[in-house]
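Note that this complex is displayed minus one protein chain, with the remaining chains in position.
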Amino acid sequence: MENLLLKIGQNLFLIFGLMALGGAAVMVAAKNAVHSVMGFLLAMLAMAGCYLCIGAEFMGVAQLLVYAGGIVVLFLFVVMLVELSKAKEKGVFQRQTPFALVLAGAGVVGFVGVFWKTIFGTSAQEALTLAPGLVTQGEKLGNAQMLSRGLFAEYLLPFEILSVILLVALVGAVVLAKTERV
Amino acid sequence: MPTPTLTQSVLIAILQAILVVVFIFVIVPLTLFAERKVLGYLQQRLGATRIAGTLTGLSGFLNRNMWKMGKIPMLSYWRGIPMLVGDVLKMILKEDILPTKADKFVFFIAPAISFVASVVVFAAISFVPGTLFTLPQWVPVIGGLPVAGAVGDVNVGLLWILGIASVGVYGIVLAGWASNSKYPLLGGLRSGAQIVSYEVPLTLSLLAPVVMSGSLQFSELSRSMAVGLPIWGIVPQFFGFFIYLTCGFAETNRMPFDMPEAENELVAGFHTEYSGMKFGFFYLAEYINMTVVAAIASAFFLGGPWLLPFGLQGLFNHFLSPHLPALLVTFLCEPHAIFFVGKIILLLFVYIWVRGTIPRYRYDQVMAVAWKYFIPLTLVNLMLAALVRYFAV
Partner (left out) sequence: MHKFLKTLIPFDIAKGMLITGKHFSKVFFSANRRKVPFHVVSEYPEVPAKMQPRFRGRLQLLRDEAGEIKCVCCMACEKICPTQVITIESDKKEVRKTKLPTRYDFEMERCIFCEFCVESCGFDSIILNHQFELAVYNREDMSIAMDGKFQNMFGISPVAKYSVADEKD
């Protein structure tokens, strides 16, 4: 009993990972767009489970809150209201296939490169920050505190740049959505 | 105290889960019943007084004979109690109809998502900090071990609650879509938009306690909001409480904001096509969500398992506990799960009270209230909380 539970506990990450992969597969393979969004949701929830398994509670719950609770809802909204039969008639998806394959290949190469570098390369030695006094020197902190230290002290500059990029995207969306008033 | 082995802790967790489910299934039918009666009283009616007609059923038989003897039935005040069973039986026994053009899988899975999301939230809710009770020695495997007041009091408990609760919206949106009918679809869309927008002020209003206590753990939050604050900690909590409660009403699709099922606009909204136990799951999920919102409100703002709300308990403990006898100190100054449950019940009453009083908002008003009033207000509230944190704590 004890050993079985221990085994299950050790392999929870694997279980959640397989669930995430299954969800992703459903998302790609499903004929119905809403089913595919549900696969996406499953993948996101399983990802949150993975994060929880490796002891990153904050990341896991943020995954739940942001992706499962926010972004996938917007996906669902769009998918529910879009009429897909016209796009099928025009053969949009057929023409897209070669480009999609090329892009997917590029993505795979990129990801493999990043993983390779993360696992075998050396990470950045010096923190990129405006306030070096706040950088943690190996203190033991809670999960959320750790993360906030990382975001707002060690990597403040990249974080702010990222938020500016997001702001640019937001403004761009507003400009695109704005109708011309004559 | 012995450290429990893995098997023992898993068994205790299962026991806790069972306790939580029992709690849910006690409090939800009671709320259903209370809703009928209280709503009646609020409108000068009597609410449900019988489950069968006057000529059929046991209650009808009894009532009839009492009336004939010229007496008001003895249990008249409590008549309608069979409604507790009647509601549940009705849901189970009703025919389960599947619309022909519905998407069968999604139609099936939507109530399940709604229900599971609302129950799983209870994992992080701590009824009392520390130990709820210690198991007696004669219990087979887990005898003598303490049972904690929460299933899993993780250190991101509040975020867990918010995250899982936000998954619950899929139930409603998918139900609206899968029914393949226009009113459910409209109801689902309304609900999706409403819940996504009200999540922002809800989370922001819950950030004030987080800022003031500096933790995300449910029990720690509830402890520091109840007894860990000096007197001027009341102010930001007070407004935050009302904002949170209003957003909670909107989040659970309750009466002033029940856009997804507005009866006189959308037939029954997202569950128009549902019947039987599938509808029952939506129904249960709504009431469990109410309980969750009430639990969070009572833990963070009303003092949780301590007696006094709004952080007054800390003051009380500080000044009065040295002068009181030990028995009273145990009762008044220490946490008890019964206070927590009592506050939940009080807030559930407030829910029904509000439902009986305030008419439904128009849809654009609902959205305007969320974006134009609550988000700025919660930001101000958050600033107040930060000031309290900076100067007082």
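Which chain is which? They are A and B, in the order written, and residues in each are numbered from 1.
Methods note: a contact is a pair of C-beta atoms (placed from the backbone, for glycine too) under 8 Å apart; a residue touches a chain by one contact, two chains touch by 3 or more.
Just so it is clear, the structure is predicted and the values come from calculations on it, not from any experiment.
For the chain that is not shown, the touched chains among those present are B, taking the whole complex. Among B:12, B:266, B:369 or B:388, only B:369 touches the chain that is left out of the view.
Although one chain is not drawn, the whole complex shows that of B:15, B:42 or B:329 it is B:42 that touches it.
From the options B:268, B:324 or B:354, the residue with contact to the chain not on display is B:354. Along chain B, the points of touch with the absent chain fall at residues 38, 40-46, 49, 53-55, 63-64, 67-68, 72, 76-77, 353-354, 356-358, 369, 373, 377.
We take it that only the chains that are shown with their structure count from here on.
Within the complex formed with chain A, the chain B residues making contact are 5-7, 10, 103, 105-106, 109, 154-156, 159-160, 162-167, 169-170, 173-174, 177-178, 185, 188-189, 192, 196, 199, 216. In the complex of the two chains, the chain A residues touching chain B come out as 1-2, 5-6, 9, 32, 34-35, 38, 41, 45, 48, 57-58, 61-62, 64-65, 68-70, 72-74, 76-77, 80-81, 142-144.
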